[in-house]
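A protein chain is absent from this complex, but the other protein chains hold their places.
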Amino acid sequence: MAKQHSIEVLVGAFMAAGFVALFFLAMQVSNLSASAASDGYRVTARFTNAGSIKARAPVSMAGVRVGRVEQVRLDQKTYEAVVTMRIDKGVNNIPVDTFANIFTAGLLGEQYVGLQPGGSQDSLRDGDEITQTQSALILEQLIGQFLFKKAEEGGK
Amino acid sequence: MANKARALMDGLLDPLARLGHSGLKALAGLGRAHLLLLGILGGTGELLRRPRLLLAQVFNVGVLSVLIVGVSGFFVGMVLGLQGYYVLSQFGAKESLGVMVAASLVRELGPVVTALLVAGRAGSALTAEIGLMKATEQLSGLEMMAVDPVRRILTPRFFGGLISMPLLAALFSAVGVLGGYFVGVGLLGVDDGAFFGQMQAKIDFREDVVNGVIKSLVFGVVVTWIALFQGYDATPTSEGVSRATTRAVVHSALAVLAIDFVLTALMFGK
Partner (left out) sequence: MGGRQSTKFPDGAPAGGAGDAVSDPVTESATGSDCLVRIRGLSFSRGAQVIFDQVDLDIRRGAVTAVMGPSGTGKTTLLKLISGQLRPDAGSIEVDGEPVETLGRSALYQLRRRMGMLFQSGALLTDLNVFDNVAYPLREHTKLNPAMVRKLVLLKLEAVGLRGARDLMPSALSGGMARRVALARAIALDPMMILYDEPFTGQDPISMGVLVTLIRQLNDASGLTSIVVSHDVCETASIADYIYVISNGQVMAQGTPAEIAAERSAWVRQFMDGLPDGPVHFQYPAPSLADDLLVRKVA
């Protein structure tokens, strides 16, 4: 009986350790604590060029993550990229005239949507669209423009 | 002349016949394995009424594998931390070390290496145990006592493995992340906040952690199934059992790696 009991204790300890490990993976290693699944509200923004932004890219405001990109698709009429973002529930007072940019974290880092708040009293709600946007900077275009300008200057 | 032609034909057809023979044998084995799985699953209800049987098997597969899985996880995590640091620091991206370590562990190494370790540690023991029970007529003895050996002996072992595998894999990954943290942050001086911050930002619960758990569940089924089948199907002699044990480990390892490729392609290959 004593042996049976100690097996029970050990199995219990093993299962508890396994679940603690799973919990650790969920809360500490992954974003379960941050994403809070499907909470929050959706806003969309249109960009002439969405760069390499992908679903799950962060949406941040003043450097703080406030949400995630949910979906990127092409509007086939206007040929614009429509980026759907899910903003955390707690951040519920983003002005409607907020400016959305696509930035790159560092020179080679991943791209994210940066929000710069406007001055309006009204806040964005679920399903609203951010109208003021600036597209991603494409490195090749920048370099091209730079060379073109230099060439023009040299020609003068 | 005719004899020569016939000999030639035989020489040509023989390898073909042998290939066909081994193919048929493999198919027949696969069929028996599936029938066995059906039998094992048929004992689920009985097992639910006697959870005590399961307890002993979670002990055999799970608890007895904790040490090897934990130690391996810690070392694998440390190696990942070391190697990742050297590669990432060349790109000036050593803050991403946490992401690299955690992604490798949670998505791949946790489930796969755990499955391989369990196949070696517990799978071979299961095969040997079942094979010996068969060789010493204990299985027939049970059958003659009107006790179904598949349901009584195999079903609890199957579910013991199934339950233990994801828990062991989670343990492996968690300990591995700590190992990577120990090397990356503790020894190589990566920023503490960046290590976990980047990790949390990039590792998705559903995409990475849940998929990893699904993988290890699948591996749990595959490894215990192969081990039990090899034991149950073993030639009931000491040589047969030892061969079956080797086969169980080799087949499980190959199956785990092949299935891992398929699962990875399905889960992450968008």
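Letters A and B mark the chains in the order given here, with residues in each chain numbered from 1 onward.
As a working rule, a contact is a pair of C-beta atoms (placed from the backbone, for glycine too) under 8 Å apart; a residue touches a chain by one contact, two chains touch by 3 or more.
Small disclaimer: the values here were computed from a predicted structure and weren't measured.
Considering the whole complex, the hidden chain is in touch with B. Interface note for the absent chain: among B:A7, B:L67 or B:V147, the touching residue is B:V147. If you put the hidden chain back, the residue from B:Q83, B:Q138, B:S242 or B:T264 that touches it is B:Q138. The omitted chain makes contact with chain B at the following residues, 133, 136-138, 140-148.
By our rule, only the chains that are shown with their structure count from here on.
Contact residues of chain A toward chain B in the complex are 7-8, 10-11, 13-15, 17-22, 24-26, 28-35, 56, 58, 65, 108.
The residues of chain B lying in touch with chain A in their complex are 55-56, 58-59, 62-63, 66, 91, 93, 102, 106, 163-164, 166-168, 170-171, 173-175, 177, 196, 199-205, 207-209, 212-213.
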